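One structure coming up, written as structure tokens, with questions to follow.
All protein chains but one are shown at their positions in the complex.
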Amino acid sequence: MELRKEYFADERKDDLKEIGQPRLRSDALGHVTGTTTFFADRNLPGLLHLKMVRSPHHHARIRAIDLSEAGRHPGVVRILTADDVPHNVYTILTLIQVGPEDETVLATDKVRWKGEAIVAILADSERAAHEAAERVKVDYEVLPAVLSIDEALAPGAPIVNEYHGQNYYRYDSGESRKVRFGDVEAGFAGADHILEQTYGSGPIEHAPTETTGCIVVPEGSGRYTCYTNTQAMFFTLDNTSIILQMDGAKLHMVGGTVGGGFGGKVDVIVEPIAILGAKLTGRPVSFIYSREEEMQISSPRAAEKLVIKDGVMRDGRIVARYVKAYIDAGAYSRHSPYGAQKSAAHFPGPYTVPNVWVDSHCVYTNRTPSSAMRGFGVTIGDFALEVQMDKLARLVGMDPLEFRFVNAYRDGDMKAHRQPTEGAALIECMQEAARASNWPVSEKYLQMSSARREG
Amino acid sequence: MGLGLKTFPTLAAAGEALAASATARYLGGGTLVVRSANEGDVRFDTYVTASEQALTDITVADGRATIGAGVTMARIVREPALGFLAPVAKAVGGAAIRNMATVGGNLFAPVPYGDFAVALLALDANLDIDGQPVAASTFLAGRDTTHARALVRSVSFALPVDGTFKFAKASRIRPKGVSVVTIAAVVEERAGTISSARIAYGCMADRPIRAPAVEMALVGKARTAEGIAAALAVATEGTTPPTDAIASAWYRSEVLPVHLKRLLLSA
Amino acid sequence: MAMRQGRGVAAVNYPTGMNLGGDPTQALVHSTPTGNFMVSLSSVDLGQGMKQIMAQICAETIGVPTDRVIVDTADTDTGPHCMGTFASRGTHRAGNAVIAAAREARQVMLEVAAEELEVNASDLDTDGAGNIHVRGAPQRSISIFDTALSAHFKRGRSISGRGMFLIPRSYPDAETGAMKPSTCYAHACTVAEVEVDDETGEVNVLTVKNIFEIGRALNPKMVEQQLVGGSWMGISHALYETTEPYYPSREHGGRDFNEYLMPGPGDLAQTEVIVLERPAADGPYGAKGPGEMCANPQIPAIANAIFDAVGVRIDTLPITPERILRALKANGTENAGLVAH
């Protein structure tokens, strides 16, 4: 890695003693000696193993659940159902007033995605839990499923999630988070070229080497210590407190050393049910996702569909940008309404465009609920935007890098969401990229500055 | 109920134990069956294994090689007399898996695994099952039915003439990746033309298969771009490639002739 | 067969912190009797090195070496609230909270030292090596060790501080979308070179040159870790990753690390990382959040490079060999085309 100190040198004092120093990581010694304690690195006498029975269907009504055989199976200590969960219908962003509550901790009358949790087996051994899970009998009435954004938004589509009443999240702004800036139709009318393209992506998994999980210990004090690899300690504590209707003072979350997160460990999924198990059995409980659960059950990055329509002038200026973004939330909200909103704020990218229209939709389908991942709300949008930029450059016959210089945002430029640009550095990154890759760029672009416009 | 391990001194005794219990599974290197147990497969409760010496023997004599079913991929890589098979064994898993995965297990490995079995098929290997020779092709055809619970003691094959054995595995990930397509070939040439050819594919059906149309089309031709053209044209004949997480059936069919061409024309 | 080469570029920005703010983090700092400093947090280290960076930030602010700072984090019984580690917020939000707490603790420390040295606290400075001295008169000094002992056992002072950082929540206007999503943005530009096998659609990423502007590299080696790892993940997203290869079909989803594809150690591009620093006005020592942004620009840069190499546009992620081959077989018309009208 190379630090190029000559850029923005006048905005920075480089006289710090600890900051800027390449100190060894204090935690690395534990990592290389295998002594770092991850949540699962503890042995507890009497530990129970929690195994979830999951839906084999994308969408089905549950007619009946028969636990009689599973309950009698040797080694089974308790089976948890929705009836055991005090506040079974929840949503994770309740704490920041994003509703409605739309997801069941354990399914009641319906399952809305293949893999949805129905009952939790607590057993003395993993083997016994697996054996008992095979003996749970669920009677399903399979319902028509909606598996894509287009299917979900088609007229007459089956409703995925009744708590929403329609297959998209309803913002205060309506069916999408909107950004309206300038007059996009006038922009298109005056443009030399118009280019409309559609982009897409499949769901992506965080795939941390350590799977999501927790170990809960009921303490003599009546409290519950939960060793967890959550990315957000109090978020987990507070949501657990709501779901279990348990005073937060009874909960003690211990974590902070996580085997990779990438956004995959911000959903509060394993802790509430494991703590409930510990409460109802009085024994320590371990609920750790198998690798297959991590890959297919834990929330992925959402699949997205983006339609971008741009008006561009012969000289390379983008004069209008219209974006319709669709985030495939799967069956439940989790963090997706937030992600779609973040996506709306991100457009039109790091470029100054006078006329912008954005509609960002959070769409429900009968799929694994998606949620946060590294680059949440932005990664797929950036892919679409930057491929679009390349196409636009070729459309007007410009070099793709020079085309970006023409449109790059600078300090003081008004963004589409009506905040003035501050601290921009896109131009300098591109200047350095041109230098590092021997990409020929006209001198006038190399003289540009993010801090001020020429002339 | 839990799991248990029973170790027997001979394969025959292990076979009796397996025959006596529908919930017993033979344990070779563990890469398939222990994984199943870890993942919650409760259809079996007993591992059965045998410590018979022949399972780990390698004999190379009189132009023939016999490899015990318990021989690991790593042993094959290290065995000087089987140098031509080293690239095949190295194509299986990473370093740790190669120290565990066995020749016998590979014969049972479901698609997209089982690269070594592809080579055995091209080598026209015979399997020792209960002391009876069974052609690899026969075994593979009956792998899910007549031979589903077969215990393989060893595999044996005639050593190919130097330079006639070729192997290629296309995968998405390097150096350790699961197969898109795997091709093994034994191609003999005489006076500039192909005198005999045995071609086997992995991942072009639900188990390793031979490519008889290709073999026929190669005999009598030169091993040149023009010479193999007719064979490439029938490369996918008789194949029913799977679609899985690695590649679609369409993609496998499209790239098979490309990889076959590259393999056949390689030095 | 032909291996065809191409080059592509992409430039991006990325907001630091939770979208629309409203995401507080607190920190507490106190000294031990012998002048070591404890930072209490509930922020989570996912592997990015939060504990080390908070120690360096606290050390810089107090004026001690980093190895005299201990970070105790992610125990809800002892650490004050943090919204969590996500949205590139850890360093920015928790770092600011630690600075605020450390400043308060430093002030008490200087007051105690001032009483011992019989000077005004405002005339004192730290040397970063464990001592406090009168500014301009380094011989008039007291060690932080002695200062802490004095605070504890003689003067009855708690060398401690409380820090809180909150960017007030912004509520988007329903009609216009006027809002304040973030207070600072990191930037990046990536140039990627690829080689495409036009018979199989396979792509080798030959080089990626990444330029990242991240406000301030608080620990350059740790920044490098994040950026190099992120660049790899960007390549992985571009060409390999999905839980559902045939989306929207739910069939054939990967269940393990053999089926869920990511580049292996034999697939690595020659990777260059260059860092620029334009300090953020509200960043801890100017830092912005680099952790997410660093995995984004490679994706479109590679997509653009593939077009440059073989003339097909793949507008759906991941850009698999199959998608490229299908486009090549359709003579480059799949997805493509510049639909000018």
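The letters A, B and C name the chains in turn, as written, and every chain counts its residues from 1.
Basically, a contact is a pair of C-beta atoms (placed from the backbone, for glycine too) under 8 Å apart; a residue touches a chain by one contact, two chains touch by 3 or more.
One rule holds for everything that comes next: contacts and distances are computed from a predicted model.
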Under which of the names "Proton-conducting transporter membrane subunit", "Carbon-monoxide dehydrogenase small subunit", "Sarcosine oxidase subunit beta" or "NADH-quinone oxidoreductase subunit A" is the non-displayed chain listed in UniProt? "Carbon-monoxide dehydrogenase small subunit"
Can you list the shown chains that the absent chain is in touch with? A, B, C
Could you tell which one of A:A129, A:V160 or A:V258 touches the chain left off the display? A:V258
Residue of B:S21, B:N99, B:T138 or B:T243 in touch with the missing chain, whole complex considered: B:N99
Of C:S231, C:N296 or C:T316, the residue touching the omitted chain is C:S231
I need the residue numbers on chain A that touch the omitted chain, in ascending order. 24-25, 27-38, 40-43, 125, 206-211, 257-260, 262, 290-292
What does the interface between chain C and the hidden chain look like in terms of residue numbers? 46-49, 221-222, 224-226, 228-233, 255-258, 262, 264-266, 268, 271
In terms of residues, what is the contact footprint of the unshown chain on chain B? 2-5, 27, 29-31, 34-35, 37-39, 46-47, 49, 74, 90, 93-97, 99-100, 174-176
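Methods note: only the chains that are shown with their structure count from here on.
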Measuring between Cα centroids, what's the chain most distant from chain B? C
Which whole number of Å gives the spacing of the CA centres of chain A and chain C? 17
Centroid distance [mean C-alpha coordinates] between chain B and chain A, Å: 42
Between chain B and chain C, the Cα-mean centres are separated in Å by 47
Mind pulling the chain A residues that touch 2 or more other chains? 292
Touching two or more other chains - residues of chain C: 245, 253-255, 259-260, 262
Which of the residues in chain C come into contact with chain B in the complex? 1, 199-201, 240, 245-246, 251-255, 258-267, 321-322, 325, 329
Contact footprint of chain A on chain B as seen in their complex: 1-3, 39-40, 42
Report the residues of chain B in contact with chain C in the complex, numbered from low to high. 170, 172-178, 243-248, 250-251, 254-255, 258-259, 262
